[in-house]
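With one protein chain removed, the remaining protein chains of the complex are shown where they sit.
Coming up: chain A.
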Amino acid sequence: MDYYEYLVALAAVNGLIAISYQHVLSSGIMQACQAALVGVGAYASAFATRDWDWPFLPSLLLAAAVTVALGVPLSVLASRLGEFFFAIATLGFAQVLVVVLYNSEQAGGAVGFVGQPTATTAPAALTFCGAALALLAVLQNSGYGHRSRGTAADPLACSALGIDVNRHRVVVFALGSALAGLAGGLYAHLVGVLVPGELGFAATVTLLVMVVLGGITTPFGTLLGAVVITLLPEVLSASDSVRLLIYAVVVLVLMIVRPRGLVGRRPLRAPAIEAVPAAASAVDRPAGRLEVSGIAKAFGGLQVLRDVGVVLTPGEIHGVIGPNGAGKTTFLNIVSGLETPDAGTVVLDGVPATTAPPHARARLGIARTFQHTRLFPELTCYENLLVAAAAPGRSGPVRTPWASRRDAARRAVAMLHRFGLAAVGDVPAAALPYGVQRRVEIARALVTRPRFLLLDEPSAGIPEEEIPALAALVRELADDGIGILMIEHNIPLVRQLCDSLSVINDGIVVTTGNVEECLSHPATVAAYLGVPEVSGA
């Protein structure tokens, strides 16, 4: 293999490694051991061809398998540790691996592992890199890709949409590990000598530079970054340290000029599909009941909820009011599964759901919005809805990926039309006025086809003149058969919309039932105005 062919192969292998890392990072998994995973694959396949006389290709499969077997248990830690600690834990894993290899005689120790055939040709490296790129490019625009972008931006909002964030991350990690292992096998049979130091922190940092410099949002950008970083030191002819100095300056300048990377992902545009009549958005499930009773919750010594319950039926709008700090949002969090109550039950159609995680509840048909909207800020309005459409819904017919992709797009577009958002479909969510963001969030929740919708102060932050439109919309949803639980401070809106009302104060329901009766109830007045209760009341 001549020098130029070697360079092409090296760039392709580095490209494959870098896109495997981009795949993991862009899903919001802050992992710092990609180089170590590559190393595991490299050593595994090199052992296979040198010591056990395996042919080259099976050794690559072995590399991928071993790396996945190591990577998956590691990824389970991610949910336990949170971003930063997971990064550090994986850093530690990489370092342990380096130490073990340094001290292993079979692996060649510090001198390195030699003797495996140089079987990786430039065409082979290019083929694997191209295939991986094609796979990741397809995945990027699929439901899987939407789930990844969603989990990276806001895992909590994703779980409320029905996405099992931890499971998705394990799958992403497994694919990232498999590609890393494969790349490791190619690398081992390209360079001829494997040194443990190449698995460590410094190597992962170089990969990080490739990913961020090229563009973390798309594998195409990352690949470009990998090619630049691989070839840059080669084209500079100077002493090692001068070369590295120039390299550093180039990286610095490129970073400043293009802080978001050389190439960015192009957002998916909303396709021009005719507005679909109500059938697509209406509830397609039989009637049921959401019964919540006896909920108690304390945070440390603070008893927020003592005994709160509510029954919600399809088509009903039930309001929840109460002074600030009454425990309304905590109650909503418990109903949607974001928090676990100390006592009490949540029962859906007679089936207990008290301990079901948020994503499971979303799949049962409970959707919610947040007091402070939790849209995915950098995704467009349309893409925000696509994340919801990509959440595994309740049972449905098995469809081809293409059919379900078309269906997701159709559902998202239908919802854009229904909410009057078609004109802003391609605008990033963060760039929209707050009132519009609120509408997008309700639309996103509805894409999951909920039976019950929990709204946390839908009118907060919305300009006065937009409130009638919001009210009409909520009414329409209820008329479609959705049961709505609505926390609200705007009493005229409550009067206008709600079929029934609960007043919460000090962790208990002080009165519930007819809206007007509740509003004029002495306990309600006392809760808001602090009027001392008449003795014996």
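To be clear about the criterion, a residue touches a chain if its C-beta (ideal position, glycine included) is under 8 Å from a C-beta of that chain, and two chains touch if they have at least 3 such contacts; residues count from 1.
Going forward, contacts and distances are computed from a predicted model.
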Undepicted complex member, UniProt protein name, chosen from "Sporulation protein YqfC", "Amino acid/amide ABC transporter membrane protein 1, HAAT family", "Protoheme IX farnesyltransferase" or "Molybdopterin oxidoreductase": "Amino acid/amide ABC transporter membrane protein 1, HAAT family"
Selected from A:V249, A:L302 or A:A472 as touching the chain missing from the view: A:V249
Residue among A:H189, A:R374 or A:R418 touching the omitted chain: A:R374
Contact partner of the left-out chain, one of A:Q34, A:T49, A:Q140 or A:T329: A:T329
Missing-chain contacts mapped onto chain A: 77, 80-82, 84-85, 88-89, 91-93, 95-96, 99-100, 102-103, 156, 200-202, 205, 208-209, 212-213, 216, 241-242, 244-245, 247-249, 251-252, 255-256, 259-260, 329, 333, 338, 370-372, 374
